[in-house]
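Notes follow once the structure below has been shown.
Left out: one protein chain. Kept in place: all the others.
Let's turn to subunit A:
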Amino acid sequence: MAIRYYWSMAVAAVGFRLALVLFGGDLQLASRPEVSTPLTSIRRLAEGYWLKQASMSPYSGSMYHGSPLLLSVLGPLTNKRSVGHHNHIYCSLIFVAVDFIAAMLIRATGRILQIARNRSLKSLELTEAVSNSVDVSAGDIASLIYLWNPWAIVTCVGSCTSPIENLMVVVMIYGACSRLAPLAAFGYVMATHLSLYPAILVVPIILLLGYGPDTPPRKVYCLKSSSASKSDVSDNDKSFSSRDVQQFSWTPVFYFILWMLFWTCYVLLLSRLVLNKVGDLQEMFEKTYGFILTVKDLSPNIGVLWYFFAEVFDFFRSFFLIVFNMNIAFMVLPLAIRLKHRPCFLAFVYTAIVAMLKSYPSVGDSALYLGLLGLFANELAEMQFTFFLFFGYIGVSLLSPVMHNLWIWRGTGNANFYFATGLAYTCLQTVLVVESVSSMIKHDRKLRLLVTA
């Protein structure tokens, strides 16, 4: 069931972005703490570019913490001004295009997942039982969610570099889904280079390349084959199972690793060239990855880390830094074991967890995982608390600027007010992750029951 008016809606979303960029005047979105973080702010990028032009290291001072490659791509655009528009209009226009490409890639990923799903359902002979009740074109839904998500729009219009980071993650997932090892490796290396956290996505990428896109768990196939062998006694049941259950194929993984090494060297070389004479790679690592991992900037954002590290005693700081950074790493293995048959969904869960626990989160990160959530519209049809989550997200995104206003401009509130919305936001994300994972597991169980019934 494809969505009617898909293209008109997609074009309308792009048109809406363009209208906001061209005629919205200066909406001051770039100064909102929810939208831009020290890592993604285009103002800081402009500053870094200026420093580089003045033959200084772009990382001198504490303004810029992004990649040197972005400096050479976006930097020249930050200098151009046009009268009557906001300062970084050309960058915003690029981000509109980037968002559109990302949405199209999400759609293509959705197509691949859909084909894989239909194939596995067919082999399980469940097409009638499952597809009749819910069958929507998940790729269309996901790309529309990404295009029309107010947060994605705000991030795009507010000229932050997060659309590029999101694009790289999407490129990586698309490349892995379509088993293009070079593309997947490129997306992986770039995403990791830009914001470090996508590094943990190596697990779902390898699973995707090895096993192929999401399928029901292996156990279901085993049950199916055993029941099939029970019903009609034939001696080729082994070939039946091997035909449907994907074996782990090492070749694309091997290619992926080779390409990853190649791209890594290439990116580092390019960075070295950009930083030529003004800085070196060690400084780059210190000022980008070091800045991310040690949470040096404690200006408020929608996450929870700034408040915690503003309050914590100095001699506990390193301990808690380790704890908070390990927090993400701890989740990788258990989730990978439980969801190894659904690597794409695993990638969504990882991005959601990263958006929740990263040191400088912004709404752009949430826009990414909410878009990816749409890819599993069929599987998550039974998800609980969706009403609560939807209005919770709306409520938090309206509450956050109000609390910020109360604290910063009116002076009648304080930091706790703003932090409270951050906490509420984190809780919502937790509920979303827990509910989506549990309903996915429930979905798998249902498939198993349907097979045995």
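Heads up, the rule we're going with is that contacts are C-beta pairs under 8 Å (C-beta built on N, C-alpha and C of every residue); 3 or more make two chains touch, one makes a residue touch a chain; residues count from 1.
What we mean here is this: contacts and distances are computed from a predicted model.
Not every chain of the complex appears here, and the one that does not is recorded in UniProt as "Glycosylphosphatidylinositol anchor attachment 1 protein", selected from "Cytoplasmic tRNA 2-thiolation protein 1", "mRNA 3' end processing factor", "Glycosylphosphatidylinositol anchor attachment 1 protein" or "adenosine deaminase". Among A:399, A:415 or A:431, only A:399 touches the chain left out of the display. Contact with the omitted chain, checked across A:19, A:115, A:281 or A:449, is made by A:449. With the whole complex as reference, residues 28, 129-130, 133-134, 381-384, 386-387, 390-391, 394-395, 398-399, 401-403, 405-406, 408-412, 443, 446, 449-450, 452-453 of subunit A touch the missing chain.
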